[in-house]
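Okay, structure first, notes after.
Heads up, one of the protein chains got dropped from this complex, but the rest are sitting where they should.
Labels run A, B and C following the written order; every chain starts at residue 1.
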Amino acid sequence: MIKRLLIANRGEIAVRIIRACRELGVETVAVFSDADAHAPHVLAADAAVGLGPPPPRKSYLKVDNLIDAARDSGADAVHPGYGFLSERAHFARACEEAGLIFVGPPSSAIERMGSKVGARRLMQEAGVPVVPGEAPEDQGDRALIAAAEHVGFPLLVKPSAGGGGIGMKVVRDLAALAPAIAQARREAQAAFGDGTLYIERLVKRPRHVEVQIFADAHGAAVHLFERECSVQRRHQKIIEESPSPALTPALRARMGEAAVSAARAAGYRNAGTVEFLLESAGDQARFYFLEMNTRLQVEHPVTEMVTGVDLVHAQIRVASGEALPWTQSSLAQRGHAIECRVYAEDPAHGDLPQAGRLLMYREPQGPGIRIDSGVVEGSEVSVHYDPLLAKLIVSAETREAARRRAVEALGRFILLGVRTNIPFLLQLLQHPRFVEGAIDTGFLDREGASARQALSADVPMAALAAAAYRVAPDRPAGRGSANPAADPFMTLAGWRG
Amino acid sequence: MIKRLLIANRGEIAVRIIRACRELGVETVAVFSDADAHAPHVLAADAAVGLGPPPPRKSYLKVDNLIDAARDSGADAVHPGYGFLSERAHFARACEEAGLIFVGPPSSAIERMGSKVGARRLMQEAGVPVVPGEAPEDQGDRALIAAAEHVGFPLLVKPSAGGGGIGMKVVRDLAALAPAIAQARREAQAAFGDGTLYIERLVKRPRHVEVQIFADAHGAAVHLFERECSVQRRHQKIIEESPSPALTPALRARMGEAAVSAARAAGYRNAGTVEFLLESAGDQARFYFLEMNTRLQVEHPVTEMVTGVDLVHAQIRVASGEALPWTQSSLAQRGHAIECRVYAEDPAHGDLPQAGRLLMYREPQGPGIRIDSGVVEGSEVSVHYDPLLAKLIVSAETREAARRRAVEALGRFILLGVRTNIPFLLQLLQHPRFVEGAIDTGFLDREGASARQALSADVPMAALAAAAYRVAPDRPAGRGSANPAADPFMTLAGWRG
Amino acid sequence: MTTLTLRLDGREVVARVDVSGQVFIDDQALMVTPSGDGLYLVSDGTRRWPVAVAASGDTCWVSIGGQVAVIEVESGRRRTPRRKSVRADALMAPMPATVVKVLAEPGQTVVEGDTLLVLEAMKMELPVRAPRAGVVGAIRCTAGELVQPGIALVDLE
Partner (left out) sequence: MTTLTLRLDGREVVARVDVSGQVFIDDQALMVTPSGDGLYLVSDGTRRWPVAVAASGDTCWVSIGGQVAVIEVESGRRRTPRRKSVRADALMAPMPATVVKVLAEPGQTVVEGDTLLVLEAMKMELPVRAPRAGVVGAIRCTAGELVQPGIALVDLE
């Protein structure tokens, strides 16, 4: 078993990994930038090493400093968390070369799945469905038009290189195709120095459904069912759940098998996620490989809640060389889990990230509620890092019970001093489309604006009264009247009125 | 569905029921004594009604005040919680007569199971095993000795009336029998005005294993498996878990069936618990009906954690007339859950109950951790009520993982201002017998003293240093040195030393 | 009885607080009971709301059922709403951010919506646009600089 683990990350995921280590008897080394010297993850660890100034490129992204920190602190393993260096093959390789166990896949698997084109080819070879498309050798207009007719409309014209939607064009009919090809080629050449184009079928109203997989060093690989992550904007997920309202048992089985095939084809080890686009729902739905995330996901808790496993425990065991603690048949989904990401951002003003001090911070507690957080009351939310403050994860017997539990718990989540998206999350959780489970990746683009408008609703009079009372210089001291039972407001004289 | 529910209780169970109601859209009315006017359960409810002065007999036990409170606040139902009036048939009857739904069994079932002798007879008729014993009509010495020879040694001589161990004698052989009978008869006559004696087999090193049952108004009844509650003193449970380390699948099935038979024989409805004494372990173990608790148990969360259900949701639905939300075959145990009761008491000084203000109160958070509590920082712990402050419930994939999780979580549970049993709980959780799961109801009597001695271990130097620093008048302000990365204590220069 | 002016979302409300803890706003009387540790119970006699309040100077952050309000509280009764009297002469950073690019130059004539500079914070680019037509005055930041909210970046004359 790993003896001492360096966690190359910060925030909630660092805290979550450190707690898992304590439960397993593994010592922990936290790392921190100057801005995080007193952050919860630094306090939670057995030891902590400073990396440098606040900007990530000067601290959390410095591979040499991290390797030195691991060596100097006597760590025998490194957990990258998510974000930062977690999907950089060169970091995994640097760990491997320094003789450190990298809690994740081999660097070769990260590399293999990091190339979009390579990953797509690998998946096709492994029999995993990919979005139908063609990248003709002959990049002349005629050959591209022939490919488009083959793929069928509506379709996407995409640069082979790059990403982030640059140069991507939606084409609905033949007439619009030639101008789109010309423009896409120009933009691709300008942005990536490579005008090679690719024609792909447009998946209509797709859902983003991903499958958690896990493989060990002894040839075993399983999936832990799906997560529905269609509530997202700019590819940033906001609400995730499991099971997906769109999956039938047969479809779930097919997607799970495809994800395990993908993991095997990638030479994968440890926890990973295979992302799919899902078109329509039910047994006849089609799914297409999107990409593989070669690390723990932000939304891994929803899988833990419905399967009853601890993915981080398993990561550490498997990285230590142990066999997978489960077989496919020992795993089952039970109940329903929903995760809401609480971001420091202002939903009423373009989701502007917020910074400042948490004047008041109280997490809700109760049956079926889990909070993974990296802040405490008094924490400074810094401009330098991801605005994710905490994740609220709820589980219950049914989707509707989980949804209502999330609404109640968010309503009790007190977070003052920086604006957060909690009011927006509450709007989304109560949106008729979300209540029905009828969501796709375009849900937020279509419905976000109206949900935002509802945010500017009147502030309740009670909020104004409490603020006035709090600030009034001659407000009564102590805890209310001496004889509370005699207080007419407490005994509800006017209840029925 | 119930529209407005009055919760005739306080503390953690009142808070837990109120939260369940909010999730179901049921309005809530809290009740409170003068000592509890600002308690968390009062804040959590939609409305609150004062009952009277702090002593329970003047507030929480006043049936008339509670019925009036329900009427005046427009409640259509009453939840009794546990303790207080929850097992008093006359309270259930008062609710029934006032036209209020009592969230629990019919008053007739409470009455039926409230009589020890009657319950024992009912169980025998229903084929539920009871501890072998005889209560001869002829109470002469000769008849009692004949009964004893029939039952076999070792045995108990017990008064038929009363309880609490008064007049009870353990008899190991025939020679000791006659004096024991004489003494028991004297004590029973003195204490209860009734010298009738009863001869019962002595169950050796019994475990206390109970089965959760649930029945609806439409004839359906299921069990939700067992809870192991052998870690107890003076019949006060301290640590509970599910599954029981002593049960095999076959034994579990037999006990579950017996518990359902017991519920049916009692004419039961809603949630209840059938307590058994378990003798030895494995398929051949014998179990005997002890008593039935006709209410929600303190330790119900361990069942919720392993079965994934919400018992309070189900209580409210079933009380509203709905059918049970589960069938026997839809229910399964998964993983392992442990509950630790955190009491305001001083384990180093005879478990003396403590009172005072919570100067600091921080609950641990994280995967698999649930806290059900009725206090917040600043709460006054009163001498008037049960010293239970909070319940820490953990769940994990295995018993050992749950046990370690409980140890880690308790180590992070900060509760200052009154002494609590947290240090004692930590000793018990790490006791070799507990680690093995080799516990019976005598465990605490035999091992409690040595666990207590370990409490007086030296206070770590770090605690003294922090206290000195906290009180020192000229300690540095703010959060440590200006350049934390340069602080040698943070960068672990001497780590390996 | 204390009189206070509460300002939020561009409107002003006058509140009076009496020594018993009653607060009068418009025609309504609300009873506020502190329940410790930043939490308050507010009641209008028929309904009740738990409210959390944290104050930082004159700014009150209030949380009520998941909704958050930021309220400026000032002693006394103001006659003129402040928001009307403020004229945007200097453009501020909306949050701590790094200046990526400065596009405007002093003396340049701009129209409403022209991007004057670009900030970056938490992986996002934030254009700072002219709220109205005008002439650019002093540029008070440089590319690469970390700027704080409330600090003037560019003057618009």
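To be clear about the criterion, a residue touches a chain if its C-beta (ideal position, glycine included) is under 8 Å from a C-beta of that chain, and two chains touch if they have at least 3 such contacts.
Note that this is a predicted model, so its numbers are computed, not measured.
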Contact list for the unshown chain, restricted to visible chains: A, B
Residue of B:102, B:413 or B:434 touching the missing chain in the full complex: B:413
Hidden partner chain, touching residue among B:117, B:250, B:332 or B:359: B:359
Listed residues A:216, A:363 or A:377, member touching the removed chain: A:377
Where the unshown chain meets chain B, residue by residue: 349, 352-355, 359-360, 362, 382-387, 410-417, 419-420, 422-423, 426, 456-457, 459-476, 478-481, 487-490, 492-495, 497
Absent chain, residues of chain A that touch it: 38, 43-44, 46-48, 376-379
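In the analysis below, only the chains that are shown with their structure count from here on.
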Approximate Å spacing (C-alpha centroids) for the pair chain B, chain C: 50
Gap in Å, rounded to a whole number, between the CA centres of chain C and chain A: 31
Set of chain B residues in contact with two or more other chains: 38, 47-48
Junction residues of chain C - those touching two or more other chains: 33, 35-36, 48
